[in-house]
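Omission of a single protein chain aside, the complex is shown with its protein chains in their original locations.
Should a chain be cited, it is by its letter among A, B and C, assigned in written order, with residues numbered from 1 in that chain.
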Amino acid sequence: MSLSDDVLGRARVKDTEALEAFYDELGKRDTVALWTVANKIEPWFPQPASVPILWRYEDIRPFVIDSLDLVKPEDAGRRVVALVNPERKDVTAAVGLLYTGLQGMGPGESMTAHRHMAAALRFVVEGQGAWTVVDGQKLKVGPRDFAITPSFTWHEHGNEDSDEPVIWQDGLDIPLVNALDAGFYEVHPNHYQERGAVVNSSLLTYGAGQLRPVGFEDGWTKPYSPLFAYPWEPTYAALQNAAKASEGSPYDGILLEYSNPRTGGSVMPTLSAHIQLLRADQHTRAHRHTGSVVYNVAKGEGYSVIAGRRFDWKQGDIFVVPSWAWHEHANLSTSDDAVLFSFNDFPVMRSLSFWREEAYLENDGHQPIQ
Amino acid sequence: MSLSDDVLGRARVKDTEALEAFYDELGKRDTVALWTVANKIEPWFPQPASVPILWRYEDIRPFVIDSLDLVKPEDAGRRVVALVNPERKDVTAAVGLLYTGLQGMGPGESMTAHRHMAAALRFVVEGQGAWTVVDGQKLKVGPRDFAITPSFTWHEHGNEDSDEPVIWQDGLDIPLVNALDAGFYEVHPNHYQERGAVVNSSLLTYGAGQLRPVGFEDGWTKPYSPLFAYPWEPTYAALQNAAKASEGSPYDGILLEYSNPRTGGSVMPTLSAHIQLLRADQHTRAHRHTGSVVYNVAKGEGYSVIAGRRFDWKQGDIFVVPSWAWHEHANLSTSDDAVLFSFNDFPVMRSLSFWREEAYLENDGHQPIQ
Amino acid sequence: MSLSDDVLGRARVKDTEALEAFYDELGKRDTVALWTVANKIEPWFPQPASVPILWRYEDIRPFVIDSLDLVKPEDAGRRVVALVNPERKDVTAAVGLLYTGLQGMGPGESMTAHRHMAAALRFVVEGQGAWTVVDGQKLKVGPRDFAITPSFTWHEHGNEDSDEPVIWQDGLDIPLVNALDAGFYEVHPNHYQERGAVVNSSLLTYGAGQLRPVGFEDGWTKPYSPLFAYPWEPTYAALQNAAKASEGSPYDGILLEYSNPRTGGSVMPTLSAHIQLLRADQHTRAHRHTGSVVYNVAKGEGYSVIAGRRFDWKQGDIFVVPSWAWHEHANLSTSDDAVLFSFNDFPVMRSLSFWREEAYLENDGHQPIQ
Partner (left out) sequence: MSLSDDVLGRARVKDTEALEAFYDELGKRDTVALWTVANKIEPWFPQPASVPILWRYEDIRPFVIDSLDLVKPEDAGRRVVALVNPERKDVTAAVGLLYTGLQGMGPGESMTAHRHMAAALRFVVEGQGAWTVVDGQKLKVGPRDFAITPSFTWHEHGNEDSDEPVIWQDGLDIPLVNALDAGFYEVHPNHYQERGAVVNSSLLTYGAGQLRPVGFEDGWTKPYSPLFAYPWEPTYAALQNAAKASEGSPYDGILLEYSNPRTGGSVMPTLSAHIQLLRADQHTRAHRHTGSVVYNVAKGEGYSVIAGRRFDWKQGDIFVVPSWAWHEHANLSTSDDAVLFSFNDFPVMRSLSFWREEAYLENDGHQPIQ
């Protein structure tokens, strides 16, 4: 594929005095000559402003802890250190149209309830006391548990029965919602929701995804998963089981998608999440695809090569892969597996038919590192 | 609703000599006057030929055991005592268009491979050594495990590593396939399939229904579940979990449908299966619906009232509920739960928009017993 | 494929005295040894009881006309000569699980309203005065128009503004409904429906299938087409247009399916209908498939070869193709096209994954005629 714009079929008009006058007149009428912007707005391939970047948990954690003293929850709403791509500060995105941050909650704290168009998900990094109430259902979540707060569900959370802070990673589609001018926000009229008597009721009811309740809890027509929490232990067991039966993906090892047991699809219409296991010593092959990804290292040590740059990671670190960037992952341990949690906007790419995928064929599937 | 046919809007033509001559002439031309058959073929409500019936396991089991000596597997294909509704012998149906039977396999026996348009499912009643190979995948199944053999998958089975016979219940849609003139059958060209190295690979890969493999095993486009086996232990645990979170259905207690984790739908397009828990002392309310059901008592003792008749059951017994028959279930134990396995043709009723359901409102939801 | 049952993998048990005693005991317990019936209920390929058959319109029409005098509409419900396959008299089927008949209505007559689980469709053969009211919407239909009366919609019809009788072909899935024990029937409490002011409103609203009403008439969630009538003129124009752009199907010429404009699918969940054009002199190649078909010759003269037998037809004739029977069609005119209307149970075959199709490869695609 030619990457020069000086070819038939691309815009290559030379400026003239007459044209400049023409452009001036157009500008006065809220118009522009397409050929002056065409090559920029119709690039040969995706040109994300986002860059690959890694945040070390040990660097960011102290600020999350500090924030617990610096601001009060009732003033801040919540204490979150948002991770922002250098070129995406205007929209507070970590990568593409995805937002992420690390949220801290001190022992005994609880936040007030609200809801918004943006969909949210949580991946617990540390602390035993985390709870969240989603549309009246109380969930208790521990380290490496995954939970969802779908679009416009009431939610509030806190930290109880614990002397330690909780830190979890938030993932939201806020920049996407704003790009589409669809943001709504409400505070709960009573500040706190009434809660059902049973904790983790969605997990009790839907936690065996292949067994569907019938005649109760089955009028579900909402566009998201009725299962709100996906605990770590059975998730890790599922990774290990699948590893007994399959080599997995050459690009991702054993990759599982947290799914809506009602549909087999993604947990929410805009965000999906994955958990993946890299065997000891495994180094995957590179590929690239449309869609943006935010990773959290759930277990182990290793590195990823993203767009030719190596990013070393260990548990708790967060890094991102922009759309169409080559990426591959390596587990540095010779004895233990490594596990990566990630979330992405793939459901959007698929709904809109924007999904594209390509394998890196040269050099045995591995990028040269810059 | 008037049940008399002597009303405006029903056929009520009186015979005359002229009409009899007319009918004779029609008969010679492969025709008939609609009004002579209309009331029969368009009944006020379903008029199944099938009757409610219960087969006691202790009555039928000896015949299954005897069959192991009486005929050789290579002559019989398989040794099955088929359970046949008295009014459905012409199509070998247990109820409606559903076939069922009890199949025996002696220690060390194995059957040859075949495939057919009819979909099959198994519910193991006794014996530890059962295996089946479905499209090259070997499954090991024990008591109360549920397994499927979807339409036109190669399959063969046997009994290994055991000194005892295996008896499982087969459920198939053979009468449905034949009613629609769609039956095909093939014997495997090599009599036995090649098998993958990993036993129960679908269970390892898809057994956490809410975690979907990505980048491997995910090109599944077949109209049935990629998960072929549903073991008893996690199924029973799911029943107990759901019972903590919900009252369940007033008609069925805690009722779970074995589902296709790819879609959240039934395991196969023509047959679905349920597992249901009746709490100690529970007596459900009666309802009725279109669609036929075959039950197998997985655990406990109790009775069901079907169309006004009481059928007492205990573990291993099999009974049927015809379409549109009132039915309710009672657990006779005051301390233990009871569990019913069942399979049905509900996916057919729903695909064709024939589903209808009605609660029994009188007498606090309980039928008078005849 | 071997068609002998004396092979490994089929049932081939020889009778013995011991077995006969065993069978007797099984019979007393509402059971049967599977191997005694297996080969019959699991045939190598479909064994329909239905045979190919053609009813000549000129043979049947006089009986329809006679019936108008012989019985009163209020006694007969409606005057229909049902066409019955010789081997399917028990279920009043024309072929497979499909019912068809020719209904007559004298000038000025009107029938009372009822509804039933069975889905109905009409193809008008002669007469200008036909009307039908479907769920309160009055339709006027003329020769070769197609109309639907979906499952459990109230309907009534008649013949107005005309001195001639109307004869239309009815198609219903009555035998399917009964095979699945799902039949319900109601007479309208007022005997006649109230009618909307606008005739053919569904045609005005949805008659340009690629233009969907928004903000009105668009809460449609029913499982059938909101378009109830498909007039002949635009249908025939569509056939001619498609013939300009495509050769069409080698087996069927230009074949169009009357579709639900909301979904692109069949008009009803159990029945679909086709219209097809055979060019002058065209003789299609043979194929076979699961599913049953009833044809009505809308225009022209020709013949079809079905399971090796030739059936000559002209306008108004009705013939059937049973499941899995080879069939091919020939237009005998060297100058004019021929058009066949047909309806079928293909939506059932597809919903249940029973669809199979095969081309006749020998002899240039043409069957030898017996």
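Keep in mind that, in the parts below, contacts are C-beta pairs under 8 Å (C-beta built on N, C-alpha and C of every residue); 3 or more make two chains touch, one makes a residue touch a chain.
All values reported here derive from a predicted model rather than from experimental measurement.
Contacts of the undisplayed chain with the visible chains, over the whole complex, involve A, C. Residue A:84 is the one among A:68, A:84, A:227 or A:339 that touches the chain missing from this view. Checked against the hidden chain, the listed residues C:4, C:246 or C:370 yield one contact partner: C:246. Seen across the whole complex, the unshown chain contacts chain A at 1-2, 7-14, 18-19, 22, 25-26, 29-35, 37-38, 41-48, 50, 53, 55, 59-60, 63, 66-67, 70-71, 74-86, 89, 91-92, 96-97, 99, 101, 112-114, 116-118, 151, 174-188, 191, 223-224, 269-270, 290, 292, 322-324, 345, 348-349, 351-354, 356.
Although one chain is not displayed, chain C still touches it through residues 198, 201, 203-217, 225, 227, 230, 234-235, 237-238, 241-242, 244-252, 254-264, 274-275.
The rule is short, and it goes like this: only the chains that are shown with their structure count from here on.
Shown here, the protein chains touch in a chain-like sequence that does not close on itself. Because chain B and chain C carry the same sequence, their contact can be compared by residue number, and over half of the numbers here are used by both.
With centres taken as mean CA coordinates, the chain nearest to the overall protein centre is B. Distance from the chain A centre to the chain C centre is 52 Å, each centre being the mean of its Cα atoms.
Annotation: 43 Å between the Cα-based centres of chain A and chain B. Centroids built from CA atoms put chain C at 30 Å from chain B. Looking at chain B, one finds that none of its residues touch two or more other chains.
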